[in-house]
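Left out: one protein chain. Kept in place: all the others.
Chain naming follows the written order as A and B, and within any one chain the residues start at number 1.
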Amino acid sequence: MDLSIAAFLVQDGVTNGAIYALLALALVLVFTVTRIIWIPSGEFVTYGTLTLAGLQLGKPPGTVGLLIGVAVVAAIVETIATLRAREARKLPLRLAVWLGVPLAIAAAVWWAAPRGLPLALQIVLALAAVTALGPLIYRIAYQPIADASVLVLLIVSVAVHFALTGLGLWFFGAEGSRTPAFTGASFTAGGLTFSAQSLLVVVASLVLIGLLYLLFGRTLYGKALHATAVNRIGARLVGISPSFAGALTFVLAALLCAFCGVLVGPITTVYYDSGFLVSLKGFVGAIIGGLVSYPLAAAGALLVGLLESFSSFWASAFKEVIVFTLIIPVLLWRSLTSRHHDEE
Amino acid sequence: MTIRRIGVVAFVVVLALVPLAAPAFWVTLANYIGLYTMVALGLVLLTGVAGQTSFGQAAFVGVGAYTTAFLTTHFGVSPWLTLPAAIVLTFAVALALGFITLRMQGHYLPLATIAWGISLFFLFGNLESLGGHTGVTGIPALTLASIEFKEERHFCVLIWIVTLASLWTTHNLLDSRPGRALRAMKGGVDMAEAFGVNAARLKIVAFVYAALLACVSGWLYAHLQRFVNPSPFGINQGIEYLFMAVVGGAGSVWGAVVGATLITVLKQMLQDVLPTLLGRSGNFEIVVFGVLMIVLLQFARNGVVDWALRLLPRRRPRLDDDAAPLAPGEKPHDVAGPLLDVRNARKAFGGLVAVDDLTFRVMPGEIVGLIGPNGAGKSTTFALISGELPLTSGDIAFGGQSIAGKTPFAIARLGIGRTFQHVRLLPAMSVQDNVALGAYRRGRAGVVRAALRLDSAEERRTQAVAMREIVRVGLAEHAHDEAGSLPLGKQRIVEIARALASDPSLLLLDEPAAGLRYMEKQALAELLRALKRDGVTILLVEHDMDFVMGLTDRLVVMDFGQKLAEGEPAAIQRDRRVLEAYLGVDEAAPAPAIAI
Partner (left out) sequence: MNGVTLRDALDVRDLCVAYGKVPAVRDVSLQVAPGSIVTVIGPNGAGKTTLLAAIAGLLPARGVVRCFGDLATAWPVEERVRRGIVLVPERRELFGSMSVADNLRLGAFTRRGEQHKAAIADVYRRFPRLEERRGQLAATLSGGERQMLALGRALMSAPRVLLLDEPSLGLAPLVVRDIFSIIAALRSTGVAILLVEQNARAALAIADYGYVLESGQIAVEGESASLAANPRVAAAYLGQAHTARTPAAPPG
């Protein structure tokens, strides 16, 4: 292996790693705030790619139908819950949020599809449509059992993953999609060639991570999410409702995942069921961060990207084995250090 | 005959009819249900009882299937020899994986199991010698004497014999000394360890047991199908096994049967019905399947069997015969000196010193009270003695032997029994079963003996010990009640009986009088006096000064982590420093109108 190959592999690894890092951050966010191990995150990635691909082909993506269906179910769940709590007065507002907003987004996407809008606008619409699914899924599947054990929540996550994979097939079809590259440019530095596409992915990820950091450090709602993660009871005692925190978390997490989908689109062909493996790689990163540390999770995801890129060069058949076996020494190291942690 | 027994007999009769009379389709289905039940049974023990979640069981099924596929097709080894080979291999793999991953807290384990589940799946698919993604064909059929198990109907008999056997062993295991210890871990690992249970080891045992059941299922599968490829050993199947256990009810062996049946039949039906219903083909059953799971978990979190069992009458209590008691618990060798000797014990949490160079002794036969205001460090001291927290410095000796740095279960095995400040019983289990856990350190039965019911003599003696202690503390009429149904005062007494069942040399009681009514306190004090007359040494942590006054021989008073005073109750009662510290700010509260 010479330097140019190594540089190519590093570039490839960092690009993938940046995408895994976004995913890992979303997983850490969801786990710390809601204790949900969010297996279906991968489906949000594929939905992101497939929605954008649909818009670029000029036909309404399956997301429109999916969003309408899920919003109707969420509205029914919310109506029943509201009526049971004898709060009929609040129903119109709640329906506006749970049904009105998603329908408006679905309508906008449907309207925009044949019009060949600029790429940036299409991306915004695709992100909006997939992001809206996040809180809706939370409302339907998780909120009613938000106080259940991590295990039950995990199993629900797996069930949601199954359902969303099947729905993905239903609404998007079995054929894969690949979106065109944002840019075909490349440049040379120090004798090595870098693609602008890769750079764009890395920069976009960094910007998103920066925005996330500002959100948690500077805004009241960001602090409220942080507070919920740090101390759930404390958060309730200052009036932060777990349902609100959960829904907000799923807005952010779905947005991050959809963004991953947009970034992944030009790199690889995405099928309705491609998400699971991608999300598991995000998980390996997140687990390296103990599911609680954002910087460690991001670093872990980068490591996964690099490891994957190098192992696909040396032993491509065993790429997945190597990546997923990586988790075992990491866990071993965690298990050896965690006892020490208890003794503090 | 009870309803339960009728149910079991009916189940076996229906089963017997399947290979004899059922259409081929149902025989095939019954075969798969049997194979899946075995794997789900392992998960009942591992997840439902021991609380460890695994998504990776399908990989162990794969180890079993591929071992026999490889050995029979490459080397022509007899299938009956590949079974022990598969078991040994699975044992080694499970031991290694269990050793690494079971030390993880909570959610790490499921994620780790997903990771190695996927790794093993890709390994099966990428190793050339295992046939890659196409798999291995031409696996020989099983033969026994002159019978060749080529027909599904014949194989059905074999599968269900093995399945029923694993049902029986798992059922036995749950109802035994190791089973009680496993169940106790659901009430918290520290609770189980307080009675001498080596929780880390027991978790690995449960993990290996579950892996072995999966391996046998895989071995049978390979010879049923006569070919293997990687797809049934992937993570999706691993997830489905866990679904089976959870849907059926991971708390009982019947949950595995019901879950495996329900999910197998349901999937089959959905695969048949949905395409005609929707007019297009595809993987739609997975949507319905996922949605059904979500709905089910919102309404019956503990599974179908748990829900159904609540409709049945409660299990009849077992008979209490006059079995000889278990051997007495181990005693400390040096009985001349102090039984408990706390020397300069110190515990710091970061900058906060919770116990500050505390020194005191407990002599054999004494009742000593450790008292002080809330937050004085009493509970921390207690945790230092029981081994829950490690000492920052200093030493604690029991019967002349240092116990600093020992694990809680090792300390418990030396003969220190304890109760908890917040009652830690298993509320759904009977009082007798709860108390029997206390006798853990006096028993010997291990997993193998328990699974094969070779422990019945010891088990009878354990139950006799439990009953004896229940009578001793005066709760005979509640022996068969659910522990959670008793009032708090009685639950505290059950905890004392449980500690006594370990035949302790030293009894540690953590705020035994908290939350008790006046009469209950009187009764408790009377019980403790009676125990003292029987030679039990007691150290009790209490907040309630009245309670300890007439009861104890000596008091050790703590405040801000330090020993404030020590002496006979009457002297302590007159100690000015004690009164000031103990009774609060004493006239120091300001007049209400102070402006700041």
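Just so we're on the same page, contacts are C-beta pairs under 8 Å (C-beta built on N, C-alpha and C of every residue); 3 or more make two chains touch, one makes a residue touch a chain.
These figures come from a predicted structure and were not determined experimentally.
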item	value
Chains in view touching the one left out	A, B
Residue among B:Pro364, B:Gly474, B:Gly515 or B:Gly567 that touches the chain left out of view	B:Gly515
Residue of B:Asp190, B:Glu330 or B:Asp544 touching the missing chain in the full complex	B:Asp544
Touching residues (missing chain, whole complex) on chain A	85-86, 220, 223-224, 226-227, 230-231, 233-241, 244
Residues belonging to chain B that touch the chain removed from view	352, 373-375, 427, 484-488, 491, 511, 514-517, 543-546, 560, 573-574, 576, 579-580, 582-596
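In this text, only the chains that are shown with their structure count from here on.
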item	value
Centre-to-centre distance between chain B and chain A (centres being mean Cα positions), rounded to whole Å	36
Chain B residues within the chain A interface of the complex	47, 53, 55, 97, 100-101, 103-108, 110-112, 114-116, 118-119, 122-123, 126, 239, 242-243, 246, 282-291, 293-294, 297-298, 301, 349-350, 390
Complex contact set, residues of chain A against chain B	31, 37, 140-141, 144-145, 148, 150-152, 154-156, 158-167, 169-170, 174, 280, 283-284, 287, 291, 317-318, 320-321, 324-325, 327-328, 331-332, 334-335, 338-339, 343-344
